[in-house]
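Right, subunit A next:
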Amino acid sequence: MAAQAVPTDPAAPAGPAASEEQPLLSVTDLTVTFPTRHGDVRAVDSLSFAVRRGQTLGIVGESGSGKSVTSLAVMGLHTGARVTGSIALVGRELNGLPERELNRLRGRRMAMIFQDPLSSLHPYYTVGEQIAEHHRVHFGSRRAAARKRAVEMLAEVGIPEPARRAGEYPHQFSGGMRQRVMIAMALACEPDLLIADEPTTALDVTVQAQILELIARLQEQRGLAVVMITHDLGVVARVAREVLVMYGGRAAEQAPVDTLFADPGHPYTRGLLDSLPRLDDSDDAPLRAIPGSPPSLLDPAPGCAFSPRCPRAAAATPAERAHCAGVRPELRPSQGHLVSCHLSLHTAARVQGGTR
Partner candidate 1 sequence: MTAGTAPLPSVPPPSVPLLSVRDVTMTFPGRRGGRSAPVRAVDGVSFDLAAGKTLGLVGESGCGKSTTGRMIVRLLEPTTGSITYDGRDISRLGRRELKPLRKDLQMVFQDPHSSLNPRQTVARIIADPLLVQGMAAAGARKRAAELMEMTGLIPEHIDRYPHEFSGGQAQRIGIARALATGPRLIVADEPVSALDVSVQAQIVNLMERLQRELGLAYLFIAHDLSVVKRVCNRVAVMYLGRIVEVGDKERVYAAPAHPYTQALLSAVPLPDPVAERARERITLLGDPPSPAAPPSGCTFHPRCPKAQEICRTEAPLLRVAAPGEAREVACHFAAADNP
Partner candidate 2 sequence: SGGKQSAGGKDGKNPAAAHEGTAIGGTPQKGGTLTVLSNQDFTHLDPARNWVMNDMDFGTRLLYRTLVTYKATPGTQGGGLVPDLATDLGTPSADARTWTFHLKQGVKYEDGSPVTAQDVKYNVERSFSPDLPGGADYAARYLAGAEGYRGPAQGRHLDSVKTPDDRTIVFELRKPFAEFPNATVMPTFAPVPQAQDKGPQYDNRPFSSGPYKVDSYARGKKLVLVRNDHWDPGTDEVRKAYPDKLVVLMGLKANQIDDRLIASQGADASAVSWGALRPESAAKVLPDARVRERLLAESTNCTDMVQMHTGRAPFDDPKVRRAVQYALDRDAVLTASGGPAFNDLSTAYMPASLFGGKQPDTLKIPVTGDADKARQLLKEAGKPDGISTKITASAGDKGRAEAVQQSLGRAGIKVTIETVDPSAFYATIGDTENRTDMVYTGWCPDYPSGSTFLPFVFDGRFIKEKGNSGNHSLFRDDATMKRMDEIGAMTDTKAAAEAWQQLDGRILAQAPTVPVLVRRWPLVLGTNIAGAYGHTSFGGQIDYATVGLKDPAKSRD
């Protein structure tokens, strides 16, 4: 309904027909390195993935696995980092694009929402102003038009009394409503891609459900491509069609959601699923924890980052163990998945006994 208010951008990519074969976003060999005092931190290492229009890609991984760094790299928001590899939005290479060019795409073609909506909203400006200010920049619309747009967007994300609320400040909103405001802001310029970095982590479960539903509804209405970043496998299971599991800055496994959950190929994915207490599980048996703790990115081992914690490696022969620890596994197709593991659960059944 708001679509007619948006003038067509001459720089817009070709019509939907073209995008059928071409993914909206494709990331290839993305590596992000932070130079620090203690040495280089390779927060993301040779990551590749693609998202199509109308699709949702879920990225899971625990704290520090590089999820946020990836999303910021896509948006070109890193300041002190070395970003290599390719990030293409509808075939257009973003990595290395000058800031001015990027600014024409950010907020317009791709938008992002963040984990903590309070600190991500400017405390000094009304939400109305914040929702629409980039509308003025991208479309050159006037203040009044932008304000109207802000009110529309607030209504669309389900905020009651949008006209009044547009004049209020972020601190006057509750957590869930702030996240709605963030979403309204992200979608104000009708972007094609929405990156949501843990949008519900700070929220209560009941409110989380509301927000996830809202995102799903808007995605359907607008044919958005969504990258949903989370550490909650439950959330991924709910919203994603395709899932990327990250570990230590690398992709551990990538697969369609059903396949991934039904038959994980990477021991880490397996371990993750096993260690989760489940509501729908009637069994009260002790949880199967993954021993050890997540790796440091500072001095990455030359081989598989998961190998020190890997039950399969532990049960493998010394030669295999050495291989795991010394040689980096590539992401390889394996039974409809992409798995980066020398001892993928799909390839050998020797240690099958160790897993369920």
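On the choice of candidates, all candidates are chains of the complex that A comes from, given by their letters.
Throughout what follows, contacts are C-beta pairs under 8 Å (C-beta built on N, C-alpha and C of every residue); 3 or more make two chains touch, one makes a residue touch a chain; residues count from 1.
Just so you know, these numbers come straight off a predicted model, no measurement behind them.
Comparing candidates 1 or 2 against subunit A, the one that touches it in this complex is 1. Across the complex, subunit A meets candidate 1 through its residues 62-63, 174-177, 204-210, 212-213, 231-238, 240, 257-258, 261-262, 268, 271-273, 275-280, 284, 286-291, 293-294, 309.
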